[in-house]
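On to subunit A.
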Amino acid sequence: MSDILLSLSGVHTHIGPYHILQGVDLLVPEGGVTVLLGRNGAGKTTTLRTIMGLWTASRGDIRFEDQVITKFATPEISRRGIAFVPEDMGIFTDLTVSENMMLAASNGPIDEKRLSWITDLFPPIGTFWKSSAGTLSGGQKQMLSVARAIIEPRRLILIDEPTKGLAPAIIKSMTDALKELKETDTTILLVEQNFAMASSIGDTVAVMDDGRIIHAGNMQELVEDTALQEKLMGLTLEVHQ
Partner candidate 1 sequence: MTKERPILETRDLAIRFGGHVAVDHVSCSFDRGTLTAIVGPNGAGKTTYFNLISGQLAATSGSVWLNGETITRLSVPERTDRGIGRAFQLTNLFPTLSVRENVRLVAQAKARKGFDLFSIAESHIELLERADHVLSEVRLIDQADQIVSALPHGDQRKLEVALLIALGPQVLMFDEPTAGMSVDEVPVILELIQKLKADMDRTILLVEHKMDVIRTLADRIIVLHNGALVADGEPAEVIALPIVQEAYLGKAPAEPGEAA
Partner candidate 2 sequence: EDIKIAHVYGKTGPFEAYAKQSHTGLMMGLEFATDGTMEIDGRKIVVIEKDTQLKPDIGKAVLAEAYGDDEVDLAVGPVSSGVALAMLPVAEEYEKLLIVEPAVADSITGENWNRYVFRTSRNSSQDAIANAVALGQEGVSVATLAQDYAFGRDGVAAFKEALEGTGANLVFEEYAPTDTKDFTANAQRVFDALKDEPGRKFLFVIWAGGGNPISKIKAMEPERFGVEIATGGNILAAMKAYKELPGMEGATYYYYEIPKNPVNDWLVAEHQKRFDTPPDFFTAGGMSAGIAIVEGIRKAGSTDTEDLITAMEGMEFDTPKGKMMFRAEDHQALQPMYHFKIKVDPEVEWGIPELVRELKIEDMDIPVRNQ
């Protein structure tokens, strides 16, 4: 098994008076795609936000590349090479598409080659390069949000439901893109409801419920074991959606 890039051990997160994460233990191996599953309200988004430092863990450790980043400020965490695609896409609607991309390239000007790779994957990024990002369609915003995260090489990308609102063709490009990134040594932690997509690229999987990880293991095992699916998620998942 490869090295562990990111690990959470016993992470608790409180939001105001609510105790949301109740001891999350999660290992994300380097260079692979880890999929985080779970029903609505299980705490998936909260987990990603806690890693990113947007919520602060009240207990437990988050370790990234041998460094404990639990108490780091968000920009610090980001600068260690972690990118984030939030659930609500986090588009700057007042800015144009190009400005959104420019800000995402925080280490200098945009790498042209990478950009053309992205515009091939997501043609609207190129088409609407000078338009205000607020006027994009739902799916186009989703593409922009992912595009921002991959405009520069990163160590780890946290992605929260990237396929919602995307047309099947684009889901395909996105899957391809994530696969390509995997090749280039980028680790991905993916939250996804589209099990077909998740199972096609996931290496490992973790299932959450009520703020805890209730299952962790190999993706292939879960795909094959419908009984386990039934147990974890209350119904079997059709692999071909």
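The set was built so that all candidates are chains of the complex that A comes from, given by their letters.
Heads up, the rule we're going with is that a residue touches a chain if its C-beta (ideal position, glycine included) is under 8 Å from a C-beta of that chain, and two chains touch if they have at least 3 such contacts; residues count from 1.
Small disclaimer: the values here were computed from a predicted structure and weren't measured.
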Could you work out which candidate touches subunit A in the complex, given the options 1 or 2?
-> 1
Can you check the complex and tell me which residues of subunit A touch candidate 1?
-> 15, 18, 38-42, 45, 87-88, 124, 135-140, 142-143, 161, 164-170, 172-173, 193, 195, 233-235, 237-238, 240-241
